[in-house]
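Data first, discussion second: the structure below is written as structure tokens.
Here the complex is missing a single protein chain, while all its other protein chains stay put.
Labels run A and B following the written order; every chain starts at residue 1.
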Amino acid sequence: MPSASEPTTAPTAATAPAVTLARRPVGRIVPAVAVLVLAAAVLSFPSLAPNPYILSAGVVVLNYAVLSTSWNFVGGFTGYISLGHGALAGLGAYGTALLVTRAGLPSFVALAVAALLVAALAVPIGFAALRVRGASFVIVSIALVLILLLVFQSWASLTGGSRGLVVPRPFPGLLRPEHHRVFYFLFAGLLGLALLAWWLIDRSRFGLGLKAIREDEDKAEALGTPTFAYKLVVFVVSAGFTALAGGLYALWFGDLDPVFQFSILTGSYMVLMALLGGVRHLFGPVVGALVVGFALEYFKVEFGNTPLHLVATGLLLALVVLFMPDGVLPAIGGLLNRLSRPTQSSIREVTAAQLRDERAAASAAEGTRDRGDAAAATAGGRPQSTRERA
Amino acid sequence: MTEVRSLATANLTKAFGGVVALDGATVTFRHGQVNALIGPNGSGKTTFFNCVTGMIRPDSGQTTYRGQDITRRAPHAIVRAGIGRTFQLCRVFPRMSALDNVLAAVRPAGLVGQLRGARARVEVDRAWGWLTRLGIEHLADVEARTMSWGQQKLLELAGVLMSDPETVLLDEPAGGVNPALLDRIGTLVRELNAEGRTFVIVEHNMDLVMSVSDHIVVFDRGRPIAEGPPSLIRTDERVLGAYLGV
């Protein structure tokens, strides 16, 4: 369980096995309920949407949610900030479109192949970008957007250049609202897949190694984590999901322009959304995508296409970086925690005690009193003749 | 015992700009013993550690461990070979719980193993065991950044031990530690040594060095100038010269 609030008690206060047994199920039920409510809300949205425009806005927000969740594989776990993920999405989009129009592949086969190709391309990119520390990674990520914009604009014979590239629709028979509805569910499915993958990594040893890199890369390496390989693998996974989102967007939107596909702004939206929601949280990027996606659509309606949306984006990003680098979810979590447990001052007491309870139950067979000794014997793996603890 | 090949370096050299930190250091540590590496500030002890553990590439020279050349290996590969280390300014993962700090040292084998849950029962048992042994199991779920200096030092050691190193390199284990904890660290080193782990300790606290080590190597200006058992080192005039500045 992530804990974001500052500790307000001495760590040793956690020794008291407080009255936590009654609260323990709450800790598991709340996330489960949250997931169910969220899933229900997402899935019922199309039938509640009053018109196709709102539905298409929903598709856009879901697309953002997938993109920022994909970004968060790198940004959240390793702490490496990529401003160039927009380029990976653009590659997915153009890859899908070109495979459909030039190679004649069926739409969704093209989507899968394009994602695999982008993931494969991410290997050499990651090789150059991840061998050294953060600053080079950021530089490469920005350079990626700029170079691809250059290439896709100039190579007009293949990409259509700035005239754009029309992508045939996968379901030509569908009317526009139906088209939106189908893609809404496709995006929702992709989001579910991305979240599942993130969750799996989050609780795995691989994920723990990645988080160790985020905390202190040298130290992680000194503890035996093959940091370069870890970073590369997660970057490739992230690139694959990003490309899937981009490709699905191409199939949905049906028209690609290099200026929008390889925009540095797309990448910065992903960062902003993930950061705003909270990069350490499974649902952080989704929450961020809801807020920012809604704000962007609102801005477009209210103010049209003025450069002011740039100013707003920049200011919001600066505010988040300066004042809320952990995002809103931890802030809300901390607040709820303080409200719901007025007698207990720190979330840690509960989780520490929980853990102890679990352990007590686990080693009940051996008798709780010498559980530490039994475990220590396992740990050392060697005869322990002269143990005496101060 | 001294015949067993352990960690050894040959002509290890490293310069930073014009400053020569290691000047052809040739050292052999004794397997199964507590080795100490002492010397005045700036004599290259920490650079030596960094080169041996792969954190820094030496300009020339060779490091071998049990007969294998490990000079150009990445740090994680050197851990895999059986060498663990702590850092001079103790380093833990600040925003992870103590338990996760220790669990992070596990080296899973294979792709499937890496995707298994980080809190698998076996691993948690081992981690809990080390936390208990170092007397900080009550902090298992506390974020490392909120711990005291001494607690962090113990936690760092627990993490290193979790990766089950045959040889443990400790960089100033006594630095900034109170006398009671110092005793405990000394006892722990002897215990772990009795269980079969080799130690190499960089340390300034001579009481600790003299009481725990079997073999002492003295560094000055990037190379060893003397070595031997504590009784001999205590009276070696080259050592006194290096420390007092001839």
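Assume a contact is a pair of C-beta atoms (placed from the backbone, for glycine too) under 8 Å apart; a residue touches a chain by one contact, two chains touch by 3 or more.
Keep in mind that, in the parts below, contacts and distances are computed from a predicted model.
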The complex lacks one chain in this depiction; which UniProt name from "SWIM zinc finger family protein", "Transcriptional regulator", "Amino acid ABC transporter permease" or "Tungsten-containing formylmethanofuran dehydrogenase 2 subunit B" does that chain carry? "Amino acid ABC transporter permease"
Contact with the hidden chain (one of A:L111, A:V271 or A:A289): A:V271
So one chain is hidden, and I want to know which residue out of A:I81, A:I201 or A:L329 touches that hidden chain in the complete assembly. A:I81
Using the document's definition of touch, tell me which of A:V37, A:I139 or A:A229 contacts the absent chain. A:I139
Suppose we count only contacts with the excluded chain; which residues of subunit A make the list? 79-81, 83, 124, 127-129, 131-136, 138-140, 142-143, 146-147, 150-151, 153-154, 264-265, 268, 271, 275, 306-315, 317-318, 321-322, 325
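Here is the rule we go by: only the chains that are shown with their structure count from here on.
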Would you pull the subunit B residues touching subunit A in the complex into a rising list? 53, 55, 74-77, 79-80, 84-85, 87, 91-96, 99-100, 103-108, 113-119, 121-123, 125-130, 132-133, 135, 137-143, 146-147, 151, 159-164, 180, 183-184, 187, 190-191, 194-196
Enumerate the contact residues on subunit A facing subunit B in the complex. 3, 7, 11-12, 14-15, 200-201, 203-209, 211-212, 215-216, 218-228, 348, 351-352, 355-356, 359, 362, 372-373, 375-390
